[in-house]
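Removed from the display is one protein chain of the complex; every other protein chain stays in position.
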Amino acid sequence: MTPMSGVVTLLTDFGLEDPFVGVVHGVILTRCPHARIVDLCHGIAPHDVREAAFWVSRCARYFPPLTVHVVVVDPGVGTDRHAIAVQTGDHVFVGPDNGVLTGIFTGGDVVHRIDEDRFALTDKSRTFHGRDVFAPVAAELASGRVRVPEVGPVAHPMKLDLTPGRVATIDRFGNLITDIEASPATLHVEIAGVSVPVADTYGEVPRGELVALLGSFGTLEIAVREGSAAERLGVGRGEPVSAREAR
Amino acid sequence: MTPMSGVVTLLTDFGLEDPFVGVVHGVILTRCPHARIVDLCHGIAPHDVREAAFWVSRCARYFPPLTVHVVVVDPGVGTDRHAIAVQTGDHVFVGPDNGVLTGIFTGGDVVHRIDEDRFALTDKSRTFHGRDVFAPVAAELASGRVRVPEVGPVAHPMKLDLTPGRVATIDRFGNLITDIEASPATLHVEIAGVSVPVADTYGEVPRGELVALLGSFGTLEIAVREGSAAERLGVGRGEPVSAREAR
Partner (left out) sequence: MTPMSGVVTLLTDFGLEDPFVGVVHGVILTRCPHARIVDLCHGIAPHDVREAAFWVSRCARYFPPLTVHVVVVDPGVGTDRHAIAVQTGDHVFVGPDNGVLTGIFTGGDVVHRIDEDRFALTDKSRTFHGRDVFAPVAAELASGRVRVPEVGPVAHPMKLDLTPGRVATIDRFGNLITDIEASPATLHVEIAGVSVPVADTYGEVPRGELVALLGSFGTLEIAVREGSAAERLGVGRGEPVSAREAR
């Protein structure tokens, strides 16, 4: 038995309106009764693999060492895409091989393809591998009964181009969270043809003005003081952004 | 003490905007500190007893044996409707006696009426029995201190007519999840005057076309590839559906 934290996080595009997340909890608890399951987020935009890749890479550090992170944003479910698992540093990650784990790779990682026939529920569906494949694998890993190298053969995972320079996600207030690491030298950001000044706090700009700030996950965020930057600029996830040292 | 899994699931129409679900957790944890509470779903359409009946019957199997499932969709709260508990197979169910548990009955079940005076919180409200009645009973059952036959006298529960042939629920993507068990002989389904072909995968139909598929909970689902079947057909929960072996 490998010592594990017993914590399992779930990051999906399932939403919370339906019982999809609930049955994933059930499958994990059936196989790992002491698991501590955390709903990291189920509000990823449907099929937005890049948004999920951003969040898992930014959030994993806040969980205990030897946590199992399950990421299921999986537009290719039911096709021949593989399922993979990897340990990087202190954390274990499980997800489809569609690039969603790109942001957590550190360079020398050994990724394993999951032997689905061995781990899946006996009545595996075509469309719900979060419940039928990823949950049982996560439970085996979280319990310490199975180690990552034992889930299947070594694989060469698909990777996304995550070169910074985009709006990674938009929060409920309309703030545009970019994937650009903040630097003290950055004085402006450019987005949608608009130059936005970088400030230390909201207080430095008038109400209703655009401003770029260091966000709480270490990247630049574009905001409107007491307003919505997404509405103001009319942009969405994926919009290009560039950081400038001066205008 | 009866051995129990300690897992308690909650299936309600409370939504997650308000603290109603949170205080149910509090009441359960006060009486059963080791309970593992799973929010199976709180997005049941308000008062839709049939939708809840569908989901509890389809989801319970994914939880550990000796789980307590609490179903609170309860338009008759505050009237003289009873509260009931039953064990069927390995699982325990608690809910109002309004038919919401119909789908989990197996034929020879012995249902018990809950003695509310014995279990309810001392300041029981008229309108929130999820917190004041069902949560404390669930905690007693999950702790193993009370067994189902001890909650009150044998009852003859109300049952709904759950004859298949309807849209049971609609997921966040607009897929129509029916209550019709999929059969290899089914070639078409009929809904709202439209004949929809059954396929094995989305890939068999062009984008934007209606298709019926085996859904992830074992029933037929009606979908539009990369679209919303609910919008396309203009139908809602309860819409009649029939399965045809040929057109």
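The letters A and B name the chains in turn, as written, and every chain counts its residues from 1.
Criterion: contacts are C-beta pairs under 8 Å (C-beta built on N, C-alpha and C of every residue); 3 or more make two chains touch, one makes a residue touch a chain.
For clarity, every value in this text was computed on a predicted model and none was experimentally measured.
Which listed residue (B:Gly15, B:Gly174 or B:Gly227) would be found touching the missing chain in the intact complex?
Of the candidates B:Gly15, B:Gly174 or B:Gly227, B:Gly15 is in touch with the missing chain.
Spell out, residue by residue, where the missing chain touches chain A.
5-7, 9, 11, 16, 36, 38-43, 55, 59, 62-64, 67, 169, 171-173, 200-202, 213-216, 218
Going by the touch rule given at the top, which residues of chain B touch the chain that is not shown?
Touching the missing chain: residues 15-23, 25-27, 29-30, 33, 46, 78, 123, 125-128, 131-132.
Please note the rule applied: only the chains that are shown with their structure count from here on.
So what's the Cα centroid distance for chain A and chain B, whole Å?
Those two chain centres are 30 Å apart.
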